[in-house]
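Just passing along the structure, written as structure tokens.
A single protein chain has been omitted; all remaining protein chains appear in their positions.
Moving on to chain A:
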């Protein structure tokens, strides 16, 4: 069993390293220009945000429309701290602060709202994100609707790549553990979960807070990469963009999220040339994809290296949490 685990872990590590080397080589040879690097970074940021939201929407089954609010907290915390603390240290402190504040806010927002169900929770979280946006718009320190410019760039594709991989590892490991299973149990059947002694609100809040932490990380990375932030970047549409990745990637499937984020990122870049038609074409493609496969791309299945590489292994010890 341990042997399989080690082989399995190493294979994933090799795959992650291979992706890194591939991008590195492509950049060296000149296959990926400035534009390509931007696309890669934005894809990585979306992957981080989507994996976080997936914990909330996919794994714990709570419909949240407030992800942009947490991204905004991460972005503004980073920008504000970097204004007084220039340099790499400022960026690191900013990101950590953003993540911490976002987690605390998620805790405060989550405890009352996660008692709500379905549509009500969606509206409550949407309201929360709007509150964050309007507060930012009206505060002096955040420079109102104009936003903050000239944020020092410390974000390279390498950093985003590594953080996205770390996010993936944390999320997958968390889901395939006792607390992760408890969260899924609450999603599958809340009444049964409660009858077994599982504190349902606690586990929903844990998923919500974890999701908010990753959202803040994504927001922080984006602030330093784009070098400017404004409240309109964190409006309702931003939450929807991340939600689209989750729905198309198959609610719950992790690898589906990553692949969808990459596909949509590339599509987005390709469509840059179409000007104002861009959003129309983008929407049409989304509708077509949804029509062709409602349980789009992955359903809740996972890309499983174990299945490909070690098929026919020790049946008893196969990890059956794949479709988490």
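Please note the rule applied: a contact is a pair of C-beta atoms (placed from the backbone, for glycine too) under 8 Å apart; a residue touches a chain by one contact, two chains touch by 3 or more; residues count from 1.
To be clear about the criterion, contacts and distances are computed from a predicted model.
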Would you kindly match the missing chain to its UniProt protein name, picking from "ABC transporter ATP-binding protein", "Cytochrome c oxidase accessory protein FixG", "Rod shape-determining protein MreD" or "Nuclear transport factor 2 family protein"?
"ABC transporter ATP-binding protein"
Which residue of A:63, A:174 or A:236 touches the chain not shown here:
A:174
For the chain left out of this view, which of A:56, A:182 or A:213 touches it?
A:182
Even though one chain is hidden, which residues of chain A still touch it in the full complex?
1-2, 5, 9, 169-170, 173-174, 176-182, 184-185, 188-189, 191-200, 300, 315-316, 318, 320-321, 323
